[in-house]
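Below is the structure I would like to discuss, written out as structure tokens.
What you see is the complex with one protein chain gone and the rest in place.
Let's look at chain A:
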Amino acid sequence: MSPRALSLLALHLHDGEHALVRDVSLTIRRGKVLGLVGTSGGGKSLTTLAILDLLPPGVKRVAGLVALDSQPVEPATLRGRIVGLVQQAPRGGFNPLVSIGRHFLETLACDGLRGAPAWEKMQGLLAEVGFERPAEIASLYPSQLSGGMLQRVMLALALARDPLFLLADEPTTDLDLVVQARLLDLLEALVQRRGIGLLLVTHDLSVIARLADTVAVMDQGRIVELQSAHNLFEDPAHPRAQALVAAHRALYA
């Protein structure tokens, strides 16, 4: 049976001088959206990267476990097949010298998919993220696509190996409102259609309001609040969560 939950247990990260993330535990469930919010520099991205053991040089995991249905697993083995990753600022995630199609073929080859079947799968993925003429996109280079298009391509790549979970780190931060709304519709459809478990990392509470079932609020490397999205907006408990909700509400005043 395929796993139903991906958990991070008691994660501690350290850079040699300071504790960056302290005792963070999270559980992402299939078919659900867990939001992770907080000010920048609070440890959201590091926590996300730690799930796949993709920490930047100098940052050490001093404690913590990643588990699938409470079975501890080696984080690096989750990449691609079990857990897909979508990051902010999509341009940096692509090789500028390689066409979009080649990016897909390389990823699909991990599962032994080559030639016509790989080409077909790529077209399906690009269509799934909303491209009407996938074949045209495949022949283009990253510099020929807009930020919003690249963000969708990155999502299609993350889905290429049919992951059960998706980690999306600020997936809409650089996009304009219209593209953002479309991408969030798409993520919602993926959660519903594929039963993907989604970790949605953002500093924008309106993204949370749109999509999240449960929300974790992070501040200075700790989770200070964990509750349903509805309750967070109605009745934030921690002062940091209250400040965040207040800043968000002011945008709509």
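Keep this in mind: contacts are C-beta pairs under 8 Å (C-beta built on N, C-alpha and C of every residue); 3 or more make two chains touch, one makes a residue touch a chain; residues count from 1.
Simple rule for what comes next: contacts and distances are computed from a predicted model.
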| field | Chain left out of the displayed complex - its UniProt protein name, from "ABC transporter ATP-binding protein", "Protoheme IX farnesyltransferase", "Sarcosine oxidase subunit beta" or "Response regulator" | value | "ABC transporter ATP-binding protein"
| note | Filtering A:Arg30, A:Arg61 or A:Arg222 for touch with the omitted chain leaves A:Arg30
| Interface residues of chain A (partner: the chain not displayed) | 1-4, 30-32, 38-41, 146-148, 173-181, 184, 192, 195, 203-210, 212-213, 229-230, 233, 243-244, 247-253
